[in-house]
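Complex shown without one protein chain; remaining protein chains in place.
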Amino acid sequence: MTTPSSRADARSDRTHPAARMYAREHRAGLMDRREFLGRATALGLTSAAAYALIGQPEPARAQTVPQRGGTLRIQMDCRELADPRTYDWSEKANETRGIIEYLAELKRDGTLRPMLLERWQANEDATEYTLHVRPGVTWNTGEPFTAKDVAANLDGWCDTSVEGNSMPSRMAAMVEDGKAAEGAIEIVDDLTVRLHLLRPDGTLMFGMADYPAAVMHRDKIGTSVADHGIGTGAYMFEEFKVGERIVLVRNPEHSYWGDGAWLDRIEFLDYGTDPSAWLAGADADEFDVTHETVSDFIDIFSALGWVESSVGTSSTVVIRPNQEAEVDGLRPYADVRVRRALALAIDNSVPLELGISGRGRESRNNFHVAPDVHPDYAEIEAHRQDIPEALRLMEEAGMMDFEHELVSIDDDYRKNTTDAVAAQLRDAGFKVRRTVLPGSTFWNDWTKYPFSSTNWAHRETGIQLLNLAYRSTAAWNECGFRNAEFDALLDQATAIADDTERRAVMAKLERIMVDEGVAIIPYFRALYRHAKPGVLNIEMHPKYEINVHHLGWA
Amino acid sequence: MAGFIIRRLGVMALTALSMTFIVFLLTNLQPNLEKLAKTQAGARITDAEVASWIDRNGYGAPMLTRYGEWLGVLPAPLTTDADGRAIGGRCLRGHPGLAAEEVPRFCGVLQGDWGYSTKFRRPVTEVIAERLQRTGLLMAWAFATMVPLALIVGVLAGMREGSALDRGLSTLSIATTSTPEYVSGVIFVAIFASSMVGLKWFTGSAKSAVEGATFQNFTLPVATVALYGMGYIARMTRASMAEVMTAQYIRTARLKGLSFRAVVLRHALRNALIAPFTVIMLQFPWLLTGVVIVESLFVYPGFGDALVQGAQNNDIDLLLAVSVVAVIVVLATQLLSDIGYAALNPRIRVA
Partner (left out) sequence: MEPLSWTGALGPWLVPTLEAALIALALAALAHPLALLAGYRMGPGPEASRSGPGRAARLTGGLLRLSLWALAAVIVAFLIGGLLVQPDAKGILGRIATRLWPVWLSLGASFALVALFRRRLGLVGHLLGNPAGAVGLALVMFWVFAALFADQIAPFDPVTDVIAGMKNKPPGTPLPPPGDAAYGYYLLGGDALARDVFSRAVAGARVVLAIAPAATVFAFMVGITLGLPAGYLGGRLDILLSFLANLVLAFPVILLFFLLVTPEIVAMGVPTYMAGALFLFPLIFLTILWNSRFRTRPPLRAALIGATLGLGGWLYAGLAWNADPLGIVSMPAGVLIVFVSVVFVNAPSVFRIVRGLTLDIRTRDYVAAAQTRGEGPWYIMLWEILPNARGPLLVDFCLRIGYTTILLGTLGFFGLGLAPESPDWGTSINAGRGLLQFVPFPPLVPAVAIMSLVLGLNLLADGLREESLKE
């Protein structure tokens, strides 16, 4: 299914000027295709139009359309639900995506697909967005879905007073004094909402497609969908047992707006965190799809004849000292020499090999921007293991006798990666003690451990990650890294819409991360999923998203 | 006899009370409450939000007061917002949106309310009832295979102490008690359930047994539980049998010219099985540990799994109910074994 380029040409006068600029950059080789498509669709272009702009046909979608009917069983943690804005696991969103939907959806290739919005446009400097609500969408109560619902949800996303609401950081360009800025959200008519941003933000739509941005009925904002089941999606809960299983069936009372919703019934089955239990379940033919296949089990599932799908991401494991943490009245990691020594003792290919069996790519150096994934990645000098230098620095800091306690969560790849780092540190001559905490306790203090490993999920751009985790004021700044110069450069980079220019600043940011020894970032992971032959549209998503409306059997 | 049973029931109640208090104490330590707040309201909430969550949801009162609330002897206060709507408190858990005047003042064990499981998001009674039923099924099958096998092995071995058969069977039973469940279970799965070895006689996951236990999905968990427990009962039976076989009346019977078979079946067996009976009853609580391992190994959501999940998530009300059930199981089996021992053995009279 390709779109003739003539149609795109006919509309080109209405094409966003920034998108045309991106297209030029892409043709000049300054921006890769994935990035171009992401940016252009974020500004309101359809992906067909975006492809047309760079003179390429949109790749044909899978030819086979799923059959109607059938049951699909998916192995996934079955987590309890709350207000969607407070979702802290993508699994929670997968559980509810069949009931409450999103304004837009991030596709595997990094582009956005309109869902509850029919389309959207941004003005030239990305300070004003016009959102066009999809006509004909109804709630499963029978009421129509209108601009009022969209506005109410946007208001809710900007509300910082809700415990655990993670949306305001994504809507930052509209938030003032802890809520939506006065006049930022304007209802133009029943099907149109206009947003007036406080400052330019080209990534706003990515935020609206992210998993906590599920659209609730305007009267139900702040509630859990498990309590009332009101949504626009085609499904409803039949059974909801946390930690055991969750069953969705098609809602017979509701006419769904889309042409999807092929399956009659979807079961999410909880097999705990032990991958060998997943394998036993697969061997016993108890489910059809894994949520995520990890490490050695990837090859094993493939050998069983299951279909593998993978996607390269910027998700990684960050092994970081906390510069502000005190150990026995001393701040061991406040000294840059100690931090550098730790990083220099590591050959990043070893955690890649032992931690995730080489399923990913080695990082360029110890900074949190992924090559080939992040559009704003800038290349700086590569990391090299240098044990004599590491020893020299550690001795100079007088910390050779200090015993580093390296904390990690108790699971497969995170534990193994951390173990591999610990082994290399010991090999270099440092004293290391490993502590492994169960998942239920690990996250309580994850930003405060003196020296620990944390897994970071994929984000679309590098600057998002740096803002999220390394800004002085960031809530998730687990490194205790507070550097005025870095913050100033971050401000500068965030304000730059053009990537060539941003890359110059990103290079500086990356170099500061390396020189300051902020963290050990050994690799960027590829994510894997396995499904039985015949399951359609279940390919692994960089953010683990599963939209049950798309799934079906061939 | 009635007095004896009443006294034992009293001890049981006192033990349950003490144990729940200890569990309550440990699960309600401040860091554990903070952990609970974070699992409930989001892992990344701030310290101030944690404090407000704890106060609002009725975890802020002194420990003893809250233990009284759990028991149902003290009223549980309700938190209301400025408009007088109920927003939190012990009695509101699990009933969001209830109007303030509809919320009961007391909601403890004495009122029949065992509380609300923060992990499973359901009333504790529902969780426990469902899980106990599943574990009961597992235990029943395990006992049904383990006990007869163990008795046969034990009787055969004890029949002729010191014979090659005795040596062989004894070594076998010692070997089974030396193989912990986490070893035998894993090896069973690898051999009998994996695609790589290829036998695939059974399944290595018992999750589908929730909908209906079949020979395929239930054999391995049952075998794993039974194997470890079998050796011990067999050893006890053997010892008891061997002792009986040297007793005076057996020798007399043999001298009277009765066949060996008749002696064993008619005279020795009944007396030899008294001691194993008590052991079998006392096996119940001991098997609980094994069940916890087996349930997590085979992903069977039973009582043991509820225990592990509750402990990992600091699910206070669930853990309290679990420990009450454990006390009842342990002490009731002790009581039954005492009564049964007395009933089987006419020489002993319970005071």
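Assorted remarks:
When the chains are written out, they are named A and B in that same order, and each has its own residue count from 1.
Here is the rule we go by: contacts are C-beta pairs under 8 Å (C-beta built on N, C-alpha and C of every residue); 3 or more make two chains touch, one makes a residue touch a chain.
Just so you know, these numbers come straight off a predicted model, no measurement behind them.
With respect to the full assembly, the chain omitted from this view is in touch with A, B. If you put the hidden chain back, the residue from A:353, A:386 or A:539 that touches it is A:353.
Checked against the full complex, the one of A:313, A:424 or A:477 touching the unshown chain is A:424.
Residue in contact with the omitted chain (choice from B:85, B:105 or B:167): B:167.
The chain omitted from view is touched by exactly one of A:166, A:416 or A:477, namely A:416. Only one residue from B:15, B:80, B:216 or B:271 touches the chain missing from this view: B:15. On the side of subunit A, the interface with the absent chain consists of residues 274-276, 279, 296-297, 300, 350, 353-354, 410, 412, 415-416, 419-420, 422-424, 426-427, 433-438, 441, 444, using the contact rule stated above.
One chain of the complex is left out; on subunit B, the residues touching it are 11, 14-15, 18-19, 23, 26-27, 29, 31-32, 34-35, 156, 160, 163-165, 167-168, 170-171, 174-175, 177-180, 182-183, 186-187, 189-190, 194, 196-197, 254, 257-261, 263, 285, 288-289, 292-293, 296, 304, 307-308, 311-312, 314, 319, 322-323, 326-327, 330-331.
Operating definition for what follows: only the chains that are shown with their structure count from here on.
Of all the residues in subunit B, the ones that touch subunit A in their complex are 34-35, 38-39, 41-46, 49, 52-53, 96-97, 119-122, 189, 193-196, 200, 203-205, 207-208, 210, 217, 296-299, 301, 309, 312-314.
Every residue of subunit A that touches subunit B in the complex is listed here, in rising order: 80, 82, 86, 88, 163-164, 166, 226-227, 241-244, 269, 271-272, 274, 277, 279-281, 283-286, 300, 303-304, 438-441, 443-444, 446, 475-476.
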